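Sharing a structure below in C-alpha cells format, with a few things to ask.
Of the protein chains in this complex, all but one are displayed in their positions.
On to chain A.
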Amino acid sequence: MNASNTMTGYDRRMRSLMNNPRLYPLHATAARRRTAVAAHVALTGTAVVLAVWLFRQEAPWTVLVMPAILLPWCIVTGILNSATGGLFELRARALDERQLAEREQARSAAHKMTGALVGGAALGLWLAAWLTDGQLSRAYVAPLLAGVFVLHWLMPLWIAGLLVKDDPADDFADDAVPSYS
C-alpha cells in the first residue's frame, strides 16, 4: 500500500487476513461496531479482574474461567481488527496514507484519554496513601498498573473501531463493473 514493493510475504498474508471479506458482515454497520467495542471493553475488564484475583491467589478457580473469557476476547479482537483493516496489526508499509492518518488520529485521541486516566490513577493512589498512611495504596498499586497498561494497549483499537465509517452500498457491488481498458 504505502510502498507495496517493499512488503514481505508476511505483510501480504497479514493484510489479506485483516481484510477478509467474510468478516465484513460482522462489522458492516456503526451499531455492530459499537457493540463489538462494548463487548471487547467488557471482556477485557473481566479478564483483568480475573487475572488480578489469580495473581493474588485469592481465587484459584479463575484459571478455569479465564479460557472462557479469552476465547471470545480473541474473536472480538479479530472482528475489531477486521473493522479497522488491521490498523494496529499491520506494519506501516502495508497501510496506505489514509490508513496511516487514521492510525495517528486514533493513537492521538487514545494518548489524551489514557494520559488523563494515568494522571487520575496517580492522584488517586497519592490520596489513598495519604489517607491510609500507605496501607491501602500498596495493595492497589499492582492491579491499578495492570489496568492502566491494558487501557494504554487497547484504547487505540477501541477508538479506531468507533471512528470507522460505513462503506457505501456500492463499494462491493461495483466490483462487477468491468475494468476500463
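Everything that follows uses one rule, which is that a residue touches a chain if its C-beta (ideal position, glycine included) is under 8 Å from a C-beta of that chain, and two chains touch if they have at least 3 such contacts; residues count from 1.
What we mean here is this: contacts and distances are computed from a predicted model.
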Item to check | Omitted chain (choose from "His-Xaa-Ser system protein HxsD", "Carnitine transport ATP-binding protein OpuCA", "Transcriptional regulator" or "Aminomethyltransferase") - UniProt protein name | outcome: "Transcriptional regulator"
Item to check | Contact partner of the left-out chain, one of A:Thr62, A:Ser82 or A:Gln99 | outcome: A:Gln99
Checklist entry - Residues on chain A that touch the omitted chain in the whole complex? => result 1, 4, 19, 85, 95-99, 101, 165, 167-168, 171, 174-180
